[in-house]
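A short worksheet on the structure shown next.
Missing here is one protein chain; the remaining ones are kept as they sit in the complex.
All chains are identified by letter, namely A, B and C, in their written order; residue positions are counted from 1 within each chain.
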Amino acid sequence: MKSRLNEASGVYAIAATPFHPDGRLDLPSVDRLTDFYLGCGVDGLTILGIMGEAPKLEPEESVEIVRRVMARTNLPVIVGVSAPGFAGMCALARQAMELGAAGVMIAPPGSLRTDDQIVGYFAQAIEAIGSDIPFVLQDYPLVTNVVMSPNVIRRIVTENPSCVMVKHEDWPGLDKISQLRAFEESGGMRRVSILCGNGALFLDFEMGRGADGAMTGYAFPEMLVDLVKWHRDGERDAAHDLFDAHLPLIRYEQQPGLGLAVRKYILQKRGAIASDAQRKPGSILSVAAKAEIDYLLARLARKDSRAAF
Amino acid sequence: MKSRLNEASGVYAIAATPFHPDGRLDLPSVDRLTDFYLGCGVDGLTILGIMGEAPKLEPEESVEIVRRVMARTNLPVIVGVSAPGFAGMCALARQAMELGAAGVMIAPPGSLRTDDQIVGYFAQAIEAIGSDIPFVLQDYPLVTNVVMSPNVIRRIVTENPSCVMVKHEDWPGLDKISQLRAFEESGGMRRVSILCGNGALFLDFEMGRGADGAMTGYAFPEMLVDLVKWHRDGERDAAHDLFDAHLPLIRYEQQPGLGLAVRKYILQKRGAIASDAQRKPGSILSVAAKAEIDYLLARLARKDSRAAF
Amino acid sequence: MKSRLNEASGVYAIAATPFHPDGRLDLPSVDRLTDFYLGCGVDGLTILGIMGEAPKLEPEESVEIVRRVMARTNLPVIVGVSAPGFAGMCALARQAMELGAAGVMIAPPGSLRTDDQIVGYFAQAIEAIGSDIPFVLQDYPLVTNVVMSPNVIRRIVTENPSCVMVKHEDWPGLDKISQLRAFEESGGMRRVSILCGNGALFLDFEMGRGADGAMTGYAFPEMLVDLVKWHRDGERDAAHDLFDAHLPLIRYEQQPGLGLAVRKYILQKRGAIASDAQRKPGSILSVAAKAEIDYLLARLARKDSRAAF
Partner (left out) sequence: MKSRLNEASGVYAIAATPFHPDGRLDLPSVDRLTDFYLGCGVDGLTILGIMGEAPKLEPEESVEIVRRVMARTNLPVIVGVSAPGFAGMCALARQAMELGAAGVMIAPPGSLRTDDQIVGYFAQAIEAIGSDIPFVLQDYPLVTNVVMSPNVIRRIVTENPSCVMVKHEDWPGLDKISQLRAFEESGGMRRVSILCGNGALFLDFEMGRGADGAMTGYAFPEMLVDLVKWHRDGERDAAHDLFDAHLPLIRYEQQPGLGLAVRKYILQKRGAIASDAQRKPGSILSVAAKAEIDYLLARLARKDSRAAF
């Protein structure tokens, strides 16, 4: 399975991590949420990402979540292993692979600035975890504060055969996808899968630029599944119609800091998790914000019945 | 006129600055663009803002633009005067007021971090330009990198009677509007006008939170005018319907760095300016990006005929 | 012992964390290094700080280090507990206190910007770990990217009775010490201990501004001990003479990113640790850099025999 992530396409849901209101891990909700994603028709799962509140987990909790999710699905599961030290990154990566993960995902630490620093970091990280583990390069400058040019991505892909996928969430980022695909077409870069994040805010056009699909945590993964499918089937206008119906909510969910609270609020409403609590420190929705989300959902339900409660 | 900016409402268009392809100011297009905004039914204009490429203008060019616009309209005009030194800021502010401006707009420099530094900066700036000039506080952390809490805004408003308006473009920013209005209602802060920017990405809800309108440069100002009006008239659903039709384009236009190129491309298409050139250094639209914008416009035209060409 | 940290003075050594060249914890060197600091005459120890590579440790390693150091000394030990999540912070803080620590140290996460955000973060953190644990507020903008005004520090001290000390390492920072002491003298702030870090680069003047001593990891802690003592004894010129002899090396050690490599290189030379290895990712000294440090040490030895090998 490992060797096929570079051909991955479709939708990989970025899984939230469910907590009880008192901050304890909610393991039954991990099961329920996994089932929810499966029911949406996703092609894979990504767990312990930035949106999964991974930095707030203890190592044994991270492993427990991997174990729990792996026991529930045969789909490929990618495990976020970003960590300040390579020792911790390696430990989690190896445990995840032993438990059956398809690969791991690494985001660069915020201190990196130059091309050489970024490329050098991934060289060291892969040396640490081992070059036998397929890894996803996470490119999310809005959160990591690390800006990778297309050239840098090309260098990382070329120098690390175990790099199988780019989680693309630069903003603006459309031309970046085109440039990476142009590298591939001209023989300048090995083919990797490109799945798009950034809350799906530009997924309608990212598909046309050559993306293979989405890897994000939008609270209606089934819309992402449809969108990717319809785009593949050449139903461009229909795909845009569906996307546009969801865009007001997508936009609302993609607010820095606040977004996860919006997402968990909806996932709870949809019954996918028992509580929308975040482990502290986290963000809180105001009463007005909740009313706005409810209004957005009601409007959405007129066009997409899956938003009706 | 000055004393009434704190009651301003409706739409103030952030005016682009038109250049010839060789980088020279295009003064006839300044006239044409001013007429275009007036034709859209805006309530005022804001010129020489960040989106107006103001830092790339020579002092005499800035004054020339103020003169040109003032000669063309009786609407209130706000002039951006942000500058690294107070001498330059003061010179432009005083010239603008002499030419008939309604007020000036000041964004904080990116080096400010603490509440006291921000409040202190505005105290010094207002001392420099004079407390008789009404000024707009620009709160745009995505671009300025300066984060102002509601408390800081309250302090600036309270300590500077000449502060008449907040150009609100924090992100997330909805609860911030609610908090500022709560300060006012509890008597903790003098009433100021709140006009919203950030490309109008959240204008649909900002009105419900208590904003007085919009101050942004979206290429269809007439939509903003309708939205604000319909919201005032209690036509909330209709306002959302209109907004949602435009959101795919609004979202596309609100890409950091690239946004101005999108905006100027559409303004040129609409005949409002002769060339979409930016003074260098600027951003350039790829062929693919232009095709995407054209597609978005075609889709929009099905719901709003003003987008038909 | 807890209740007396707010009267702490003298020198608290920021302890490095010793590793084997392969990255494993070097526990015998933890003992040796602890003995080394004790032999230098320090008044306390701070472990698991930023310079102690704490983010690269696994939770059980952190606890093991606390246990090991506590078993070796009766001096007050402060334990760095900064963490992305409050759950992890609380767990380590409570374990550290049970093992006999005198208090904990907390640095704010880099995402905080406004005064209210910073004050709010500490309110939440203290709620999480419990208000019975004395804590040190770490003010190190060069590394944390969080700028705290004197007012913010005053608010945190005032709102959290368990805040007993400020680790002061702002740059520039001399007037900040004066301002905090002025708050205290005017009754505006409860008295806390102020120990200075930032590699001791300004310790010669910080004492005159009202600091109680040093908390830093400079590789010659005995110099810091002398400096603080002589300053207390009114031997200002002698204190400056000693400081100036060390300044070329202090300056060399205080290079962002590279500093820890310099410090560990010297600690190894002094026999305080077996290896100067950092857990990866870390910085490496070039051959030229090592020669420069050796030259600095040779020059220093002419004035301070403790630098002779």
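As a working rule, a residue touches a chain if its C-beta (ideal position, glycine included) is under 8 Å from a C-beta of that chain, and two chains touch if they have at least 3 such contacts.
Quantities reported herein were computed from a predicted structural model and do not represent experimental measurements.
**Student:** For the chain left off this view, which of A:T114, A:S186 or A:S305 is in contact with it?
**Tutor:** A:T114
**Student:** Decide which residue listed in A:L27, A:L99, A:V147 or A:A238 touches the omitted chain of the complex.
**Tutor:** Per the contact definition at the top, the residue touching the missing chain is A:V147.
**Student:** Touching the hidden chain in the full complex, which residues of chain A are there? Just list them.
**Tutor:** Contacting residues on chain A, toward the hidden partner: 113-117, 147-149, 151-152.
**Student:** For chain B, which residues lie in contact with the unshown chain of the complex?
**Tutor:** 23, 53, 55-59, 84-88, 91, 110-111, 121, 124-125, 128, 257, 279-281
**Student:** Tell me which stretches of chain C touch the chain missing from the display.
**Tutor:** These residues touch the chain not displayed: 171-172, 174-175, 178, 201-202, 204-205, 208-209, 240, 243-244, 247-248, 251-252, 255-258, 286, 288-289, 292, 299.
Note that in this section only the chains that are shown with their structure count from here on.
**Student:** Testing understanding: with touching defined as stated, what is the shape of the graph linking the protein chains, line, ring, star, complete or other?
**Tutor:** Topology of touching chains reads as complete, every chain touching all others.
**Student:** Taking each chain's centre as the mean of its C-alpha atoms, which one lies nearest the mean of all protein C-alpha atoms here?
**Tutor:** A
**Student:** Between chain B and chain C, two touching copies, which fits better, same or different residues at the interface, with half of the numbers shared as the threshold?
**Tutor:** Same: when the shared numbers are divided by all numbers used, the fraction is over half.
**Student:** State, to the nearest whole Å, the distance from the C-alpha centre of chain A to the C-alpha centre of chain B.
**Tutor:** Each chain reduced to its C-alpha mean, chain A and chain B end up 34 Å apart.
**Student:** Taking each chain's centre as the mean position of its Cα atoms, how many Å separate chain A from chain C?
**Tutor:** Their C-alpha centroids are separated by 38 Å.
**Student:** Taking the mean of the CA coordinates per chain, how far is chain B from chain C in Å?
**Tutor:** The computed centroid separation for chain B versus chain C comes out at 46 Å.
**Student:** What positions in chain C touch 2 or more of the other chains?
**Tutor:** As it turns out, chain C has no residue touching two or more other chains.
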